[in-house]
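With one protein chain withheld, the remaining protein chains of the complex are depicted in position.
In order of appearance the chains are A, B and C, and numbering begins at 1 in each one.
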Amino acid sequence: MKLTEVIKKNREVIVIVLILLVLILVRSTGKNHFKNDAEKWAQSSINKSDIIISEKLGLPDGKNLLINLDKDKFIKNNSDLLNISSDSVFSKKYFNAIMKHDGPVLLFSSNSGVSARVWMLLSQMGKKKLYILSDKTDNEVLKYKFKPDGLSTENTE
Amino acid sequence: MKKKYMNPYMAGTMLGIVLLLAMFLAGRGLGASGGLKYCVVSIVGAVDRPHADKSVYYSKYFEDGKKPLKNWLTIEIFGVIAGGFLSGALSKRLKFKIEKSPNITNTRRLIFAFLGGVFFVYGAQLARGCTSGAALSGMAVLSVAGFVTMIAIFGSAYMFAWFFRKNWI
Amino acid sequence: MNTRQKFSAGLLIIGFILALLPLSGSRSFTVRPQKLLGEVLDSSTWVTVDQVARFIVTEDSSVQVIDLRTPEEFKTVNIPGSINLPYNNFFDVDPARLLNNGKARNIFYSNGDFDSNFALAIARGLNLKNTFVMKGGLNEWFNTVMNSTFTGDKISPRENALFETRTRAKKLFSEMNSMPDSLKLKFIQSTHLAAKKLDGGCE
Partner (left out) sequence: MGPISSLISMPEWLDLLIALMIGMGFGFALEQAGFSSSRKLAGMFYGYDATVIKVFFTAAIVALIGSQLLSYFGLLDLNLVFVNEYYVAASIIGGIIMGAGFIMGGFCPGTGLCALSIGKIDAMIFFLGGLTGAFLFAETYPSIQKLANGYYKGPVKINEVMGISPGLFTFLLIVAAVGMFWIAELAEKKFARPDITNDI
């Protein structure tokens, strides 16, 4: 049987497989979607000490890109600075700059919650070497102690 | 003149797409025996409500004023009947008849049909689904239960096939 | 080629492609990135400790407070009526099913502002729109609710109501966390998160 004949007789199969392959190609090379397996991309947020850093404790090696997520505040820093309000992180221009940066990317916001949320979103897009710059690295430590005897609490700081 | 049946692979694809739609729209598979159960539950509920409320089995279907007939599975089997009828009408296969091997009597066929129904649905209640609810839908979601039930059904049917061969061939 | 051969060939090719795809069967974010960003930055996703205090005092049943800290931390001290869902194994417990609990609001809290907001971003990414964060976490709770003291002699009715709520929440919190360990454990076990079962099958 000649090749052309095989193709002719299996037209439907070939068309379906080709459509599928094109769809998969588009999906796997497309950038505007979250990666598969959310658990994997959230993994480093569980061990917070690796991703939450402060200037005091020292910044990661390499060419840092600092993203200032606060709209009006401008912070001074000796690394490359990008002032992006948090809602335009995914705008094409800034997003490409973030994803293409080879060195560490540091997120800063005076609201740690905002940095944490943006961190998670960027991480789920597949960004590695992504850090949160915070002067409150001990934020997740309970600073108060509850005393069961009465209605009082004690600040352990 | 009645039409020929669809090519089995095409029909299987169609059935698979229906199953996929059920998964996509409702997050569940297909089912048939469940609907029968709900019919029975509502009949029992209508005939002897105190008995239904007392029984460990029936009572859960009447909790909080639930209506067993207004249920996904029950409505689905009404759909099955409607869909089958539609297909039969389109392919000109609507006809009252008892289908059987010429070697057996009508009574024998009907007795065995009845017994088959009793066994099948009893087993389906135990296994929490029949060929559609447990085996087919189960396999489509890779559930171990689906594969085990499928193997058990077909294996046992082959085992018993020899005993009942006179009914069919 | 007959139909069987055609089907067999087609299925085999597609099956082979499937075998090569990274299908882990695990959860992935499903909301579009741009949309999700807008959602998580929306100020309505944050609730204050005072709001949480009010939910607790009024025993609002449409609200479920969720403690993301470790079980040990949770046992030592927790917000009354909260449920422990440690962030460390947030994925093991299948958040999508647990948080589909019919509550209008599931409010996350941890000690500070990181875990709760990581969890919120994940939950919203998995399209669980009934998730919120208690801003400032347990530290802020202690700071505002537990250490609230009456200062000055002139207060407006609104301040008075706020103060009332705080005092009552503080009392509940203290009662609950002063229970002996054995009793507390029993109480905790009785309030485990009731996951909504998926509907389906022939049951």
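What we mean here is this: contacts are C-beta pairs under 8 Å (C-beta built on N, C-alpha and C of every residue); 3 or more make two chains touch, one makes a residue touch a chain.
All values reported here derive from a predicted model rather than from experimental measurement.
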Name every displayed chain that the left-out chain is in contact with. A, B, C
Touch as defined at the start, partner being the missing chain; which of C:R27, C:R54, C:R69 or C:K170 qualifies? C:R27
Of C:D42, C:E59 or C:D94, the residue that touches the missing chain is C:D94
Even though one chain is not shown, subunit C touches it at residues 4, 7-8, 11-12, 14-16, 18-25, 27-28, 30-31, 94, 96-97, 100, 126-127, 198-201
Touching residues on subunit B - with respect to the absent chain: 5-6, 8-9, 11-30, 32-33, 35-37, 39-41, 43-44, 55-58, 70, 72-73, 75-88, 91, 93-101, 109-110, 112-161, 163-165, 167-169
Residues belonging to subunit A that touch the chain removed from view: 20, 23-24, 27, 33-34, 36
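To be clear about the criterion, only the chains that are shown with their structure count from here on.
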Drawing the touching chains as a network, do you get a line, a ring, a star, a complete graph or other? line
Distance between the CA centroids of subunit B and subunit C (whole Å) is 41
Centre-of-Cα separation between subunit C and subunit A, whole angstrom: 21
Separation of mean Cα positions, subunit B and subunit A [Å, integer]: 49
Within the complex, subunit B is touched by subunit C residues 3-4, 7, 198-203
Can you tell me which positions in subunit C touch subunit A when the two form their complex? 1, 6, 9-10, 13-14, 17, 21-24, 26-30, 32-34, 36-38, 40-41, 46, 73, 76-77, 87-88, 90-91, 110-118, 120-122, 125-126, 133, 135, 137-139, 142-143, 146-147, 170-171, 174, 177-178
For subunit A, which residues are in contact with subunit C within the complex? 9-10, 12-13, 16-17, 20-21, 24, 32-40, 42, 45-46, 48, 52, 86-87, 89-90, 111-114, 116-121, 124-125, 132, 136, 139-144, 146, 148-151, 153
